[in-house]
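For this depiction, one protein chain was excluded, whereas all remaining protein chains were kept in their positions.
Should a chain be cited, it is by its letter among A, B and C, assigned in written order, with residues numbered from 1 in that chain.
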Amino acid sequence: MAALIRWAAMAFRRSEAVEQAEAVEQVRPQAGLASRYTATRALSVALAAPLSDADATAQSMPDASPAKWHLAHTTWFFETFVLRDHAPGYCVHDPRWAHLFNSYYEAEGPRHPRPHRGLLTRPSLSEIVEWRSFVDYALTVALPAFDAPVRALVELGIQHEQQHQELLLTDILNLFAANPLLPPIWDAARASAPAPSPQPLRWFAGREGLVEIGRDQSDQGFGFDCEGPRHAALLTPHLLAERLVTNAEWQDFIADGGYVRPQLWLSDGWAWVQANAIDAPLYWRRAEPRGPWRSFALDGLHSLRDGDPVTHISYYEADAFARWAGARLPTEAEWESAGANHDPAAGNQLDAAGAVRPLAAEGDGALRQMFGDAWEWTASAYHPYPGFRPAAGAVGEYNGKFMSGQMVLKGGSCATPRGHVRASYRNFFYPHQRWQFTGVRLARDR
Amino acid sequence: MAALIRWAAMAFRRSEAVEQAEAVEQVRPQAGLASRYTATRALSVALAAPLSDADATAQSMPDASPAKWHLAHTTWFFETFVLRDHAPGYCVHDPRWAHLFNSYYEAEGPRHPRPHRGLLTRPSLSEIVEWRSFVDYALTVALPAFDAPVRALVELGIQHEQQHQELLLTDILNLFAANPLLPPIWDAARASAPAPSPQPLRWFAGREGLVEIGRDQSDQGFGFDCEGPRHAALLTPHLLAERLVTNAEWQDFIADGGYVRPQLWLSDGWAWVQANAIDAPLYWRRAEPRGPWRSFALDGLHSLRDGDPVTHISYYEADAFARWAGARLPTEAEWESAGANHDPAAGNQLDAAGAVRPLAAEGDGALRQMFGDAWEWTASAYHPYPGFRPAAGAVGEYNGKFMSGQMVLKGGSCATPRGHVRASYRNFFYPHQRWQFTGVRLARDR
Amino acid sequence: MAALIRWAAMAFRRSEAVEQAEAVEQVRPQAGLASRYTATRALSVALAAPLSDADATAQSMPDASPAKWHLAHTTWFFETFVLRDHAPGYCVHDPRWAHLFNSYYEAEGPRHPRPHRGLLTRPSLSEIVEWRSFVDYALTVALPAFDAPVRALVELGIQHEQQHQELLLTDILNLFAANPLLPPIWDAARASAPAPSPQPLRWFAGREGLVEIGRDQSDQGFGFDCEGPRHAALLTPHLLAERLVTNAEWQDFIADGGYVRPQLWLSDGWAWVQANAIDAPLYWRRAEPRGPWRSFALDGLHSLRDGDPVTHISYYEADAFARWAGARLPTEAEWESAGANHDPAAGNQLDAAGAVRPLAAEGDGALRQMFGDAWEWTASAYHPYPGFRPAAGAVGEYNGKFMSGQMVLKGGSCATPRGHVRASYRNFFYPHQRWQFTGVRLARDR
Partner (left out) sequence: MAALIRWAAMAFRRSEAVEQAEAVEQVRPQAGLASRYTATRALSVALAAPLSDADATAQSMPDASPAKWHLAHTTWFFETFVLRDHAPGYCVHDPRWAHLFNSYYEAEGPRHPRPHRGLLTRPSLSEIVEWRSFVDYALTVALPAFDAPVRALVELGIQHEQQHQELLLTDILNLFAANPLLPPIWDAARASAPAPSPQPLRWFAGREGLVEIGRDQSDQGFGFDCEGPRHAALLTPHLLAERLVTNAEWQDFIADGGYVRPQLWLSDGWAWVQANAIDAPLYWRRAEPRGPWRSFALDGLHSLRDGDPVTHISYYEADAFARWAGARLPTEAEWESAGANHDPAAGNQLDAAGAVRPLAAEGDGALRQMFGDAWEWTASAYHPYPGFRPAAGAVGEYNGKFMSGQMVLKGGSCATPRGHVRASYRNFFYPHQRWQFTGVRLARDR
């Protein structure tokens, strides 16, 4: 645990300083952390509000987890790594639950097998919500007495819970999409969008030569271990598309045989297309073979809005589209060096529970949609940066052990809690996965 | 549909006569049918009473169905084959639900894939219960006007629902057994049983030579098509064990290497044992490798009661046990010719919702446990009787198309609704399946 | 081994008597057995003559074995159960080979996994043939000194080898069918057949009431344990078709939607059709979707001969065809009681190495094709006869342990060595298997 604390403390260093500053205004020094803790915990519960006990329990596929499990697992994280270890006298709510709600921390012992999470009908959703209150109360009471390393663990738990908020949304979307009734999760009036004016895609030159990317230990605020160390990267002359690829453009790709021409695909991607009979993004549906496409979303089944960014596509699809378009995917360094000039808290991101969805790019004359709307597949494998060292202990399993076979995505999506993402943030998924809000921005050599 | 009516009418013929007799006493001729309808429908809901929405929605394995699905499917059966087709003006509650709750009737169109029944979190349990009320009201109102063929369909629906009551119980048992918390479904005080006195198993000679088995069209009461035609069968000299094999005897089998000696097993059975690391009946558990066995049941985890019949064993296990014991399984004809002398409504069967379980045989001097406690594996394949003809139409898919690869079981279990079973009843499962209350009675050549 | 000997001796009892009679003519009492041994062993090698080392080594699927493996396994059988155990001073050729060429005798120790038999490129085909000579010489020298029980083992080995001769033929047919070049194994001139005259199928009444079937211990000649005991069976009034179903009739079945109408199929069969995209017998091919069917056989790809019996169909297909035809499959007892009046050595069976194939029925006025041409699927599960006891010891694994999940086939095929089959013979395969020369004769209730 010492290692965990050390690492979290390190991550926390500068955010601490910021809060110290805040503290001046707020009199009570822990206010910043406490209020963010409270707000984060409340948002999770709000996201689950439209769900029945059954909705919150079912698991649509092994990659996804039940909403209830997300609510419980994030609570287990705080109970285990903060309260159990650092709040004297705290008594674990139910010791048998650790087995159920540990995700993948080998150091914390064996776990309930992931593909069977949907069979845990007990404890119920309301028992889990009650447990959350229990933990929240205890943590709020204990927080003022925590020293910096433990407060860093609390910060880590908040960031961790924000990640699970996004997963919770994408996992229930996946579940509801598996129900032939296609029920909406939130009702939302959705005016039909004006057709986008067919303007040619504009391109912006990125920086070239040596740039610095990655997160420095001295950077403000929170960051995960895998985002650093900060290091130099070498960029070749290139252009970045002004915005994400749209639904209209994706329909052109389909109409031009995008899913039936092997020469557009990586070998692994073509095998995936054939084995799974892929012919459109994950949630696109149509009533008859050549009818118009519709799309299923958190607010139910709707007509496609042509100008909105395409989402729920795999890396293989993103790569094939880019090849078809005579372009390529940006590298992580290209993306990050451009993204560093944008406000990571701007754009279409998650503020409150509801039917979030990607939106069409607006305005012009600049790179847009760098943050929010859709995670952008890059051409870069999720590998360690030079000099990367994962922390020892359980929390060292957070990122490093997944650095194999996955690709980096940048920029956050409409389901990413505002404030969670930044230019150095490294999201990662396997090239065939597409149940997240994943999209694509094109790049080209210059 | 005409074919369905004709067949159901045929099945109903004699039960009609009986009810006509009842009718004399009860003034209103439909009383018998109506009251059984009401009681059956009420029992299903009572069985689901301890279940949360999530409990009722989850599906533990493709062989099992969610409790909610059972409640809905049986309702679909009445709504489709009775109300839609025979109640003028009846308006189907939600036409989209047929797709969800049709089980395997190819003639009724495509269905939601069986392994994904657990993803149907909507409609909710309470919506299904409401639908049940809707259908029950409509059917009760319409019933007096139905002529005999349609009343026969109602009878068929009752029998069908009774089958699903047993499945509902065994499916939720399977679900709760998959939860590491092993929650009880019903609480029950269970006094520890006295150790059974070790008496040698007694054997009773069965009939030999030509006997008649199977159900005659002129038999009283309801019967499924596959139970007939009545026909002669030839019995060789044989003995039947007085009672079912017990938990004590099964522990002897294990202790004697029952699960590790290939020579005791059919070739397919041995492959099954090895592929699934089988070493005990389905719900037996022990905390450490050589510790005492416990058993999970509807009322939670308990010590084994040595004198109770062993249940939740596959045909392969039953067959291996018999070989180990120097005996064999009875044939269907042997069993039925003996069973015909016993009251099918006697014994330990399902009367009301609660933690039913098999009980130790009591008394002596006679064949016992022929009905109730556990379905008894026979040595007979589930094949058509001479002259069997399934009905045309959707209901013709009820039994005939499953006559391949499965084995016959006789006698009903503690989870079979009282009144549902009879000597000619032919239950059937694949040889590896064991999540029903399945047990074994030995037989021997004489 | 004592048990094996006892059992083989029992099987041999009467064939002994016959050979004693032969012996009068032939002076040397063992002549009958020795000459049959020699002829059988020679036929196996002749069957493999057109095969290259590679042809004899490849394994087309786990159900099949390489030709070389058949040649070796049958030799292992003689070397192990006869020479090793009963020929003093005999030294096993290569002790490591037992591991490679034991098939499924658990009592003889672990084996090379069946699906990997095709990887045994060493020992080579010529080394195996050399080993065969070595064993043949030793056995021929030792034979005169063997007493009856050991000679019974030799007889068993001959019968065993005859079974493998048929498998060798069907396995190499399966292998060659997997080669896009579709090479013939033997060249054969095949004149085009005259179109069969379209006569209505005639039916013959079978016996009814009590009949005796199964093999008696006192019967002449060899028999497998599973063929007995002889016992009474009860036949209902029925008709048997005069001949096997033809290719012409099967094309009618296809044209009438035989493979696309679920109501014609058992539930398991329909699942098999869909999972494997089955639309014709195993070796039927056509160049374009609606073009004429051709068939691949031991002599290569040929036009279908309409009057020839259809072969290479599964039980599921045979059953669906019968349902389509308004008929059913005969039971084993119906078939055997009719077959008992026919000469089992008559008909189209294997006499010498070459491109054997089923032939059109000739003549009329009688049941034809009862023996030879194609194994006939029956409606009977392969279960033990009343009173059946497998022998103890390794050879007890020969038949009994397979009595689960398989169906009985009767009558032998064009690939069955003449003299090997008889009315009581019980062949058995799983309902989906169809790489043997399997066909169908219809039956009907009378």
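Note that in this section a contact is a pair of C-beta atoms (placed from the backbone, for glycine too) under 8 Å apart; a residue touches a chain by one contact, two chains touch by 3 or more.
Quick caveat, the model's predicted, so the values are computed rather than measured.
Seen in the complete assembly, the chain not on display touches A, C. From the options C:Leu47, C:Leu83, C:Leu125 or C:Val150, the residue with contact to the chain not on display is C:Leu125.
From the set C:Thr57, C:Ser103 or C:Ser424, the residue in touch with the chain omitted from the display is C:Thr57, counting the whole complex. The missing chain lies against chain A, touching residues 104, 106-107, 210, 231-234, 236, 262-263, 265-270, 315-316, 319, 379-381, 383-384, 386-387, 396-397, 401-405, 431, 445. Looking at chain C, the residues touching the absent chain are 52-58, 60, 68, 96, 99-100, 112, 116, 118-125, 175, 178-181, 183.
The rule we apply is simple: only the chains that are shown with their structure count from here on.
The most distant chain from chain B is A, comparing centres defined as mean Cα coordinates.
Separating the CA-averaged centres of chain A and chain B is a span of 47 Å.
A straight line joining the Cα centres of chain A and chain C is 61 Å long.
Per-chain CA centroids place chain B at a distance of 39 Å from chain C. Contact with two or more other chains is made by no residue of chain C.
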